[in-house]
Each structure stands twice: as C-alpha cells, then as structure tokens.
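Reading through the structure tokens given below for one structure.
One chain of protein is taken out of this complex; the other chains stay put.
Each chain carries a letter (A and B) given by its place in the written order, and its residues are counted from 1.
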C-alpha cells in the first residue's frame, strides 16, 4: 500500500489526484489489475467524476452545501458535521480497473479527493493488485 | 475486462443489468471470486437495489430530482449538472461477490445502471477475478 499526501487549499474543494494515483500504478509495474483508492478520513471522500470543467466541482460543493448547511442544528459540536454528512454520501473508497498499466477511466473521468473540511493535509491510501 | 453496451430509453431510469453481468461471470467460467462493475460515465451510476417493485426506481428518480432540480442555478452550463450530482452520490462502481459461479445478491437485490442524463448508449465495464 502506498500513502499519498495531499495538501488541500480551501474548506471545500475537489482535488484532482489522477496523476498521483497513476504514478503509484506506474511504480508497481503492474499491467493488468485493480487499483483501490481509500481515504482514511471522515470529513473527506473520493469520487470519480468529470475532470474537464472545473465548474462541476464548484457546483457539487455548492449544492451539497445547500442540502447540509454548516450552521444547521447538529448534536456533534466540532463545527464540521456538514462535512461528515457529505463524506458518508460520496464515500471513502474508489475502485478503478487497470489495463496495460493505465487507470481505465472514461473520457471525462478523473479521480478526486473531495475535501469537505479543509484546508488540511490529507492522506490517500492506494493499493494495486494484479490479475 | 468485458465492455457491455446498454441503450437507455429515458432521461432518467434504473436499468436492470443483472442478467448481462451474470453472463460475463458465466463466460469467465469462474466459480468463486469478485465481480467489479464500473461505469465510465459522469452522468450515470451503478447501484445494487431492489429489483422486485419497479416503483422503487421511479421513487428514487423522483426524489433525487426533488433534491437536485435540473433547472436549479448551476455554473456548469451543459444542462446536466443535476445528473453529475446524482451520479457522484450514487457512485460509479459496484462490487458483488461470486459464489459457485453466481453473483451473490440478496433476495431483493438487482444490479442497476442508473441513467441520469439519457437516453444514451452507455458502457458498463465488468471485471471478474478469482479467489
């Protein structure tokens, strides 16, 4: 397993980590297999989504914020309960197939760390398996 | 990896692809393992959900539409930002266990391609691994 470090810049943002994940695949020398991307945090998530228009990421953040306002009434009092809610819905793990040493992504897809309570230094755990 | 093609019929629908995915498992001759179902699109998703009452799928679409109206204010101007939002929440990959050559689904479960911006011809990538 490789541990990547990602420094996020804002409270909420989608950070494209496709090239960092591809580098782990490159380093493994693996041609055919599966790549697991795992976020060990509870206020961040991982998603495979559109990487072409950065407006998509801003809209995602704006509309999740509309569903779960930061200042809604929450029992958990760390001031980031909105981030836990967004993280549980987006999810903390992604699976991407590997073919001929490359992540098999669709035309418009990129792999994103979804930061919901930054800026912070986040870890992304990547594991590659052959077969 | 096998690439399936699914022609969706409406802008929003759940398409049961269980039998197509099972055929890939059949063709692999694999008895015991894992089946990965991956959607290479950013306005469609995959889910394992109730396949018995088709009203469930219609309710899912109606209530996701309520949360993310197509005509809400979005910066992304392709007219399908609602579909990106639904897709990121439902997710673009599913994992199903295989036992004795069959997908291990619960009594009421089927595998669905979730179309949020059809009708279109969609791909579904399926990979089966032994062990």
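Heads up, the rule we're going with is that a contact is a pair of C-beta atoms (placed from the backbone, for glycine too) under 8 Å apart; a residue touches a chain by one contact, two chains touch by 3 or more.
Everything numeric here is computed off the predicted structure, so don't read it as measured data.
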{"item": "Which of A:8, A:28, A:49 or A:95 contacts the chain that the document leaves out", "value": "A:95"}
{"item": "On subunit A, residues whose C-beta touches the chain left out of the figure", "value": "1, 36, 38-42, 67-68, 72, 74-78, 81, 84-85, 87-89, 91-93, 95, 123, 125, 127, 129-131"}
{"item": "Residue numbers in subunit B that touch the chain omitted from display", "value": "34, 47-50, 53, 55-56, 58-60, 62-64, 67, 89-91, 94-97, 99, 104-109, 131"}
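Note that in this section only the chains that are shown with their structure count from here on.
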{"item": "Distance between chain centroids, defined by C-alpha means - subunit A, subunit B (Å)", "value": "20"}
